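With one protein chain removed, the remaining protein chains of the complex are shown where they sit.
The first chain written gets the first letter, and so on, giving A, B and C; residue counts start at 1 in each chain.
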Amino acid sequence: MTEPMPGPDFVQLLDPQGNRVEHPDFSYSGTDADLAADLRDMILARRIDTEATALQRKGELGLWAPLLGQEASQIGSARAVRDPDLIVPSYREHGVAWCAGIDPVDLLTTFRGTGMTDWPSRPENFHFYSFVIGTQTLHAVGMAMAQQRDGVVGNSEPEANGATIVYFGDGATSQGDVNEAFIFAASFAAPVVFFCQNNQYAISEPMVLQSKIPLYRRAAGFGFPGIRVDGNDVIAVRAVTQWAMERARRGEGPVLIEAYTYRMGAHTTSDDPTKYRASTEEDSWRAKDPIERLKSYLLRVGAIDTAWLDALASESDALAERLRAGCLALPVPTFESFFGQVYVDTPELLLRQRDEQLAYEASFEGAR
Amino acid sequence: MTEPMPGPDFVQLLDPQGNRVEHPDFSYSGTDADLAADLRDMILARRIDTEATALQRKGELGLWAPLLGQEASQIGSARAVRDPDLIVPSYREHGVAWCAGIDPVDLLTTFRGTGMTDWPSRPENFHFYSFVIGTQTLHAVGMAMAQQRDGVVGNSEPEANGATIVYFGDGATSQGDVNEAFIFAASFAAPVVFFCQNNQYAISEPMVLQSKIPLYRRAAGFGFPGIRVDGNDVIAVRAVTQWAMERARRGEGPVLIEAYTYRMGAHTTSDDPTKYRASTEEDSWRAKDPIERLKSYLLRVGAIDTAWLDALASESDALAERLRAGCLALPVPTFESFFGQVYVDTPELLLRQRDEQLAYEASFEGAR
Amino acid sequence: MTTLTMAKALNAGLRKALAAEPKVLLAGEDIGKLGGVFRVTEGLQAEFGRDRVIDSPLAESGILGTAVGLALRGYRPVVEIQFDGFVYPAFDQIVSQVSRIRFRSGGTQPMPIVVRIPYGGGIGAIEHHSESPEAYFAHTPGLKVVTPASPSDAYWMIQQAIAADDPVIFFEPKRRYHDKGEVDLDQQSADLSLFSARVVKPGTHATLLTYGPMVRTCLEAAMLAEQEGRSLEVVDLRSLSPLDDAVILESVRRTGRAIVVHEAVGTLGLGAEIAARIQQNCFYELDAPVLRVTGYDLPYPPSKVEDAYLPDLDRVLDAVDRSLSW
Partner (left out) sequence: MTTLTMAKALNAGLRKALAAEPKVLLAGEDIGKLGGVFRVTEGLQAEFGRDRVIDSPLAESGILGTAVGLALRGYRPVVEIQFDGFVYPAFDQIVSQVSRIRFRSGGTQPMPIVVRIPYGGGIGAIEHHSESPEAYFAHTPGLKVVTPASPSDAYWMIQQAIAADDPVIFFEPKRRYHDKGEVDLDQQSADLSLFSARVVKPGTHATLLTYGPMVRTCLEAAMLAEQEGRSLEVVDLRSLSPLDDAVILESVRRTGRAIVVHEAVGTLGLGAEIAARIQQNCFYELDAPVLRVTGYDLPYPPSKVEDAYLPDLDRVLDAVDRSLSW
């Protein structure tokens, strides 16, 4: 597959050198100050990510799934979300979670093994992380069907309308569930935006193994629009997502967005990308870094300066410090607490097992 | 959805009135005698079908899935198959089975409950019937991958090449498995032709519930061609299938054919179509009957005459008679025989269960 | 009291649940205009509209996956799987999602989904239409699994399942759909909790533990045994997960003998768990080992021989003989 070129089939509004470019259908309506806010989000998201990666290296996390390189896709799309929209992430959407207002410390529980994914700071409109590839796309369609039944779709009052955005990867597009999600969404004209971060790999498997043609074209076969956006261009991602969400909120049905990006780091901290890809490829993508391009644009137009960046660096350091401290302070729940979390109405058997477990643990009190 | 019109998006070579029509990309290369053979196949297939339906009504079969109305789709496509092609049916492909050389009596075992789907007359290139919707499409892709590994694809010797054709319905296109089959086929450029008989219904559910756009367009999103053919026009179906099979045999990968047809009868003998569709709709399709149109063409050009039809009617009666007799004569296997059919290497437990069962049955010998 | 078939009792229960709670939705293949292939949902779409009685695309994983999303947003989806053998495409959504969302949410997120599955054999059907897959679900933490055996239980249990905030796999014994029974439609509420077993016939010599389609078979066996002077207790488990240990163990302690009867494959069928629990809890009270009368360890066979596969009166009584003569 050749690299996509800017043009009708590839929405780009900021090129890798940090120059604003025109697109026939999309344009940016915000201010440079808004873009500076995006840059801040991206830099902080990356800092959260690198700090979590470091924590894993130090043995404080069992695993981490880095977002490195996907900041523009995540921040750009998440900033197109507003109440009463719903967000359904996969497992790498730390930047989206950041925008949704989730305390980054909370994200660590799953990876540290101190809990599942019900984060105390999780807002009601943000679904849990999902680790079985593709399953969450169907949940999202169901949530969008709920929005239809709640009457928040296609009303004359545009502000009251909502839609659902769901995140998944290029690899996920091969799962039956994702394709069934396309079918249900199309059949019910559900207000859902399928946001595929094509980061070129599913662990070691290159995108081309999942599809020989660009992924965004999958949608047309199901009867709804697909569009490819430069996933390293936060301006374009936001514009395209806004359009798609607005369309869905109006009741015009689903859209598939393919954010063409690159996972600059490992799949997870257990992964070794040198086994399956060339460093020259990584280099070529480093030149398209989503943060660098926005930074150079904003510096050039004078929307930010070195002082701004220095202040952000300090903020970033403080965030990292807080993350580290928060990680180490994460409480380990008692094992007993889990017996009551399986059912609303806990069966006898589980209560008995819990009591046995407690009695058994107690029998060691003296010995240990 | 509006009715498809003849044209580039809908291949038709014989119109409902029995007139030959031109198509920019497809034409018929055979003789009228070949068409007479097709007519014979269609009439006999229909006779098998109506006889089986009658047998079910008389209580001789537990169930039957009629092909009524789909004769052209089945005969036209099956006649585009030759060695070493492989055929993977769903559960309604009695006409395909007929062309593959299966004794129609064998088809009854499953529906009478005297056996599974391993029919004595089943040729090696014809897969079993499949009753879990869509699953067989993946089997077909695997078989096509086997053909690639067997070296019978894309050779310079065109006659030696083979491909796999797999049958499924419009409803099946919603199953994850079918979409995964598209993905695997595209990814490996497997020599497989996906033959979808869009008979407008999945039991009671109209096609539009599965897809708002024509089904053949699904393929493009997966990166291979899709084409819609008049499924009641045996000439067009054969031409299109020949093209697709030839392409696959050459190693150019999969094609999706949507044969636009109509299930003129019930879904199965347990079904009551009056619950979900209007008789006017049925009437409009009766006017497009695949047998009538070919018959009127052949009569007009003089390829057949009343004597020919009379002879065929007698042949048809004899076939029905043989089917009836064969049905009643189908042997009921002993229950014990099944214990040895689960595994190649039957575990002790099953042998023990079989012996217990035998001993238990024997204990009634005196009593009964 | 009204006399209803089980299918009609289920229909009435669903109608009542839909009327009582606007968040209740039905979804599945052919459940709308057609009313389901067994007509259990007949008339409900006409009455409650297409937004509440939803004909789904032909994809079981999609049906369950969207149900999860609906449930996350406060709806109470009741989905129909057309036949037992077609639940497997939805297995991942059921086992990794439906059953775990509450656990994943730290016990905060209820998942009030009911999965209705017509199950079991004896109706002369083709492959995949006569299966008894209940053990897969009873082995899965986070699910509850129930099955009614009478029209009255069907009517109440479906309503209780819909009212439950935990996911319930609701197995309907399809060969009993047309069995008739008395249902008190005027009663205010069910007389038994959804997860309780019921002694449907008291007895003293041995206990038959069974559920769903085999309850009738076991009752008939007990009647026959009665004539030979044998008093068999028949326990309808009703709930397969959780199991009502109290009722099961109390009965077996009393009779000293237990026979578990089900259609499903023997190995790792419910009988295995029940036998394991009984032998552990009634070690000294048992006069004979717990016996199992079940389907053989075969795929469900062609219908002409299904009678030999399915436990029947004779096989149950044969096991009673063996137990009593231990």
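The rule is simple: a contact is a pair of C-beta atoms (placed from the backbone, for glycine too) under 8 Å apart; a residue touches a chain by one contact, two chains touch by 3 or more.
None of these values were measured; they are calculated from a predicted model.
Asks: For the full complex, which residue in C:Ile123, C:Ala190 or C:Ala288 touches the chain that was left out?
Replies: C:Ala288
Asks: Which of C:Leu4, C:Ile63 or C:Ala135 sits in contact with the chain that's absent?
Replies: C:Ala135
Asks: Would you indicate which residue among C:Pro89, C:Pro148, C:Pro173 or C:Pro213 is in contact with the undisplayed chain?
Replies: Of all options in C:Pro89, C:Pro148, C:Pro173 or C:Pro213, contact with the hidden chain holds for C:Pro89.
Asks: Extract the touching residues of chain A with respect to the undisplayed chain.
Replies: 62-63, 109-116, 131-133, 171-172, 174-177, 202-205, 209-210, 270-271, 275-276, 332-335, 338-339, 342, 349-350, 353, 357, 360-361, 363-364
Asks: State which residues belonging to chain C touch the missing partner chain.
Replies: 61, 85, 88-89, 91-92, 95-96, 99-100, 103-104, 127-128, 135-136, 138-142, 241, 265, 267-273, 275-276, 279-281, 283, 286, 288-292, 297-299, 326
Asks: Which chain B residues touch the hidden chain?
Replies: So the residues of chain B touching the missing chain come out as 86, 115-118, 127-128, 132, 135, 137-150, 176-177, 180-181, 183-184, 187, 338, 340-345, 347-349.
The rule is simple: only the chains that are shown with their structure count from here on.
Asks: Among all other chains, pick the one whose mean CA position is farthest from the mean CA position of chain B.
Replies: Relative to chain B, the chain whose C-alpha centre sits farthest away is A.
Asks: Between chain A and chain C, what is the separation of their C-alpha centroids in Å?
Replies: The answer is 41 Å.
Asks: At what distance in angstrom does the C-alpha mean of chain B lie from that of chain A?
Replies: Here the centre of chain B sits 44 Å away from the centre of chain A.
Asks: Tell me, which residues of chain B touch at least two other chains?
Replies: 174-177, 209-210 - these are the residues of chain B that touch more than one other chain.
Asks: What parts of chain C, by residue number, touch at least two of the other chains?
Replies: 56-57, 59, 61-62, 89
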